[in-house]
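Encoded as structure tokens, here's the structure I'll be asking about.
Apart from one protein chain that is not included, each protein chain of the complex appears where it belongs.
Let's look at subunit A:
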Amino acid sequence: MKVILDQDKCVASGQCVMAAPEVFDQRDEDGVAILLNDSPSEAGTEDVQHAASVCPALAIRLSA
């Protein structure tokens, strides 16, 4: 799975970091999300899918 993050859309809600802390973090200066790993393992799939589904800004896309 590949994770695509659109930082321009991000509103710094922190939801993705809560859902999948191995994959997402936030920039110190403004809380905008950053990707720690754009191809998470099988084991992390569910958390990343949850992150994408609760992102209020629709800033996270997943592809196969």
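Going forward, contacts are C-beta pairs under 8 Å (C-beta built on N, C-alpha and C of every residue); 3 or more make two chains touch, one makes a residue touch a chain; residues count from 1.
Please note the rule applied: contacts and distances are computed from a predicted model.
K.L.:
Quick one: the chain not pictured, UniProt calls it what, "Cytochrome P450", "Sarcosine oxidase subunit delta", "Phenylalanine--tRNA ligase alpha subunit" or "Xanthine dehydrogenase family protein molybdopterin-binding subunit"?
P.N.:
"Cytochrome P450"
K.L.:
Against the chain that's been left off, what residues of subunit A make contact? List them.
P.N.:
11-15, 17-19, 21, 26, 28-32, 50, 53-54, 56-58
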